[in-house]
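The other protein chains are all here in position, but one chain of the complex has been omitted.
Let's turn to chain A:
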Amino acid sequence: MAVFEVFPTVFFLTLLSLRTYQSEVLAERLPLTPVSLKVSTNSAHQSLHLQWTVQNLPYHQELKMVFQIQISRIETSNVIWVGNYSTTVKWNQVLHWSWESELPLECATHFVRIKSTVVDARFPEPNFWSNWSSWVEVNVQDSLGQDILFVFPKDKLVEEGANVTICYVSRNIQNNVSCYWEGKQIYGEQLDPHVSVFHLSSVPFIRKTGADMYCEVSQGNVSKGIKGIVLFVSKVLEEPKDFSCETQDFKTLHCTWDPGVDTALGWSKQPSQSYTLFESFSGENKLCTHKNWCNWQITQDSQETYNFTLIAENYLRKRSVNILFNLTHRVYPMNPFSVDFENVNATNAKMTWKVHSMKKDFTYLCQIELYGEGKMMQYNVSIKVNGEYYLSELEPATEYMAQVRCADASHFWKWSEWSGQNFTTLEAAPSEAPDVWRNVNSEPGSHIVTLFWKPLSKLHANGKILFYNVVVENLDKPSRSELHSIPASAKSTKLTLNRHSYQVWVTANNSVGASPASIIVISADPENQEVEEERIAGTEGGFSLSWKPQPGDVVGYVVDWCDHPKYTLCDLQWKNVGPNATSTVISTDTFRPGVRYNFRIYGLSTKRIACLLAKKTGYSQELAPSDNPHVLVDKLTSHSFTLSWKYYSTESQPGFIQGYHVYLKSKARQCHPRFEKAVLSDGSECCKYKIDNPEEKALIVDNLKPKSFYEFFVTPFTSAGEGPNATFTKVTTPDEHSTMLIYILLPMFFCVLLIMIVCYLKSQWIKETCYPDIPDPYKSSILSLIKFKEKPHLTIMNVSDCIPDAIEVVSKPEGTKLQFRKSLTETELTRPNYVYLLPTEKNYSGPGPFICFENLTYNQAASDSGSCGHVPVPVNNPPSQLGLMISPENVQKALEKNYMNSLGEISAGETSLNYVSQLASPMSGDKDSLPTNPVEPPHCSEYKRQMAVPLCLVSPPPTENSSLSSITLLNPGEHYR
C-alpha cells in the first residue's frame, strides 16, 4: 500500500522535472534573435535611438542577454562603433538603447545592426551569438530640404574644453564653400563630395550668447548664400565651495556656499546651475532658490546629526559636496541686545546686556572689548540670559566704547556679531603738575619773567582744564602772595617782578579740583650771561647736546630753545632732563634746515633755581648761503683795488659762514699770486681766492695791470656750499699816466687860480703898471727896434708936435661899449663925430707933420666898424704908397723880414686882438675932409689889417720912394684892453 501511495508523488515530480528540462532545451536551441529593429534619430542630441524585440523568448521567462550593436557610417562596411548592451529581457519586451554620435547625424548616413546572446547562469553551456539583424539605414540628409547649403549641428550646447565636430552639406559639388569659426577661416576634411567635417578641439568659452561659425557658398566669386550655426559653450560647472550650515535658534538651519562661476547661457540654452540640498538621514531634499544660500527647516527636535549633500547641476554636469555635523555644534548666536552702562564714575562702570534665549541650560560665552584712549581691553564672561560685567581701572573723563559678542560656551562654533555702546567716565582732579618753564629778561630794577607751561595730557588732566593758577611769593621780603588766574587757553603769562627772589607755584584746575603745583624759583641775581656760545652740528635726528654737570645738588636740567628763532614769538620749547644726565638729544619735527637754533642748558638746584650752564647753537642741516655780500670797490689804482663787504651779516645765514670765495676774471690767463684757477658753473675759467676767516670782509686785489678790465664776484661759503650765483662786477683800472697828470695839473690849476685871484684883486695896479690908458711912446719898445735898425733919420714925434685938427666927441653910452665888445661884426658902424680944430684941406696930399692917434680909447665905434671912413684916403694918394701901407701882405712881409723874433713872441695874441691904432701918416690930413667931403670909406684894409698885426707893428723897411716920414709902432702890451 505504501508503494501505491508514493507512486503518484514520484510520477508528478518526474513529470515536472521532465517539463522543465524540455523548456530549457527549448530555450537553448531556439535562436533568440533581435527582431523588429527600428532606429530613430534625435538631431539635437545627435543620437540614434534603437528599439527592438527578441524573438522566441519563452513566455513569462526572463533571460539575461547581451546585445552586440554595430554602427557603420556612409557604408555598412565602414563600421565606426561596436558595443555590447547587457540587459535582462522579458518576454515580449521592446528594448531601447541610444547611441550618441560625435558627428551630426545630418552629415552622413548611418547603418545599424544588432545580434544577441544569452548569458544567463542557467545555461552553463558555451553561449553562441545569434545572427546579425539586417542593417538599418539612417539617412537624415534626405529630409533637409532644398537649400544649397546646410551646417550642423544647430545650436549645440557643449562644455568648455569639449571637442566638437561640425560639418556642412552642400547640395552642389560645383560650389565652393568657405567656413569661418569666429571670423577666422577653418579648413576641414571631406567626408564625401557633398560633406566636409571640421573638428574643433577643446573649444573655449567665448561669450554667453554663443560662438558663431558660418559657411559661405559661392560659385566663382559670386556668393550664393551663407549658413551658420551657433555653438553654445558653457563654462565648466564648479563644485560648491565653503559649504556650511548653522543655526541661530534651533529652528532653522542656514546653509551657505560659494557657488563659483555662473554657467548660464543666452537664448535660454542653459540657465544658471541649480542647487539642491539633500539630507540623508531624513531623506528630504530641497531645491534652493538662491545660488549661494538655502534655509532648511528643523522639524524634528530629536534629530541632532545632519548629513547634507549640496548638489549643483546644469544641463551638462552635476557636482555635489557633503557635510555631516551635529546641530549643537553649529550654533551661531544672534547678537546680544540692550547693552547699557550703570554706576559710571571716574574710574569704574558696570556693563549690562541681554541675549536671546536658546535651549534650556544653554550657556553663552561672551566677549567684551573696551576701547578707550587708543587702547583695547578684552574680557570674557559666561552667562545664561542676562550678562553684566564691572569695568574698572578706567581713566577719568574719557569716552569709551564697549562691545560684546557671544558664542556657544559648550561647543564653540562662531561668535555672534558685536553689539556695542559708548560711555564717558566722570572727571577727576588733574593728577600731575603742569610742566612749567620760564624766560627771564632783566631790566633795570626788575625782572620780566615769562612763564610757560605745557597743557596737561588728557591722561593727567582728568577732565577739561578750566584755568591755571599762578601764585607768586617774594622770598626776600615777606609780603602777601599774588594769585594770577590764567584762562586755560593761555600757555604763558608775563610777570614783572622786583629784583628779589620769588617762588612761583603753577597749578592746573578743572571742574573737580587743582593739580599738584609746579614750583619754580626766580633768582634775584641776573642770569649768567658770560657763558660762551658753542657751535654744534645737528643731524636729521636732532641735536645732541652735552654739558658739564652743575656742581652741587641738582634736581634736573632743562634745555630750552626756540622753534622759530627768527620770530619775536619764537615759541619757546624746553625739555626736562634728569639730574644724572649730562647729555640729551633734542629731536622734533619742527627743526628746519637752514635755521640756526640756540639752545640754553640750565641746571635746576634743589631750591628750584635755574642756573645757565651752557649755550649751544647750530643747524639741523646747514644750507648754502642764501645771499651774497654787497661788495664795495675801494682804493682803485692802476695796479690794485680793494673789495670790502663789511656790512655782510654772517649770523643770519642758513649755515655757519666759513669764509668767502673771491672770483676774479681778467684777460690774463695767469692768475695772480694767492689766486688759484677755478672753473665756474658755466664752464668759464677764472681765478679764485679763498678767505677762511668769516670776519675778514675785505680783500686787496693787487698786481693788476693799468687800464685793464677785471670782473670779480664775492660769495660766502658754508659747509653746504657757496652762495647763489650772481653776476660779476666789472672794474677797470685807470691809466698810470693819468694819475700823474692829475698830480701835475691840479697844482697848476690852483696856481693859475691863485694868480687870477691876485690879478683880480690887483687889477688896477697891474693896469697902471702894465698898460696905462695913454701909452708913453717913449716907453715904447719900438724905440729899441729903431735903434737896433740904426735909422737915425727916424725919430719919434713928440705929442706936442701934433696939432690936433679934430676932436672926436664920444657920445656913445656905456652899453654900446659892452655891446661892441660882444660882437664887432654885429654892431653897426657908428660914425664918430669929429670937431675939426684946424682948417681942412681937401686936396691935401703931402705928408703932414703930425700924428693922430685913434684907438678904442678915443673912438670905440671906429674900431667896431672895421671901416675907416673917418680916415679918408686922399684920392690922389699915390697908389704905391697906399699899397705899401695898406696891404697886409706887405706889412706882413715886412714884419717877417725884419722882426721875425718879435712876431714869434706875440703870436698868441693874434687871434683875439681887436683894436685900431692911430698912425702918424701923411694921410692923416684926409681927416680934414671928412666933415665936408664925406667920401665913401675906401677899402679899409689898411687899418683893419693892423688889427691883426698890431702887437709889434713895425714899420716896413723904408724904401727910397716912400713918402712916409714916420711910423708909429705900438707896443702890444699897451694896446690891450
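In the analysis below, a contact is a pair of C-beta atoms (placed from the backbone, for glycine too) under 8 Å apart; a residue touches a chain by one contact, two chains touch by 3 or more; residues count from 1.
Please note the rule applied: contacts and distances are computed from a predicted model.
Per the UniProt record, the chain missing from the shown structure is "Leukemia inhibitory factor", taken from the list "Sodium/potassium-transporting ATPase subunit alpha", "Mitochondrial import inner membrane translocase subunit", "U6 snRNA-associated Sm-like protein LSm5" or "Leukemia inhibitory factor". Of the listed positions A:G183, A:G374, A:P478 or A:G683, the one in contact with the omitted chain in the full complex is A:G183. Which of A:V119, A:I226, A:A409 or A:L475 touches the hidden chain is settled by the complete complex: it is A:I226. The residue touching the chain not shown here, chosen from A:Y214, A:Y332 or A:W574, is A:Y214.
Mapped onto chain A, the interface with the missing chain covers residues 154-155, 180, 182-183, 206-210, 212, 214, 216, 223, 226-230, 266-268.
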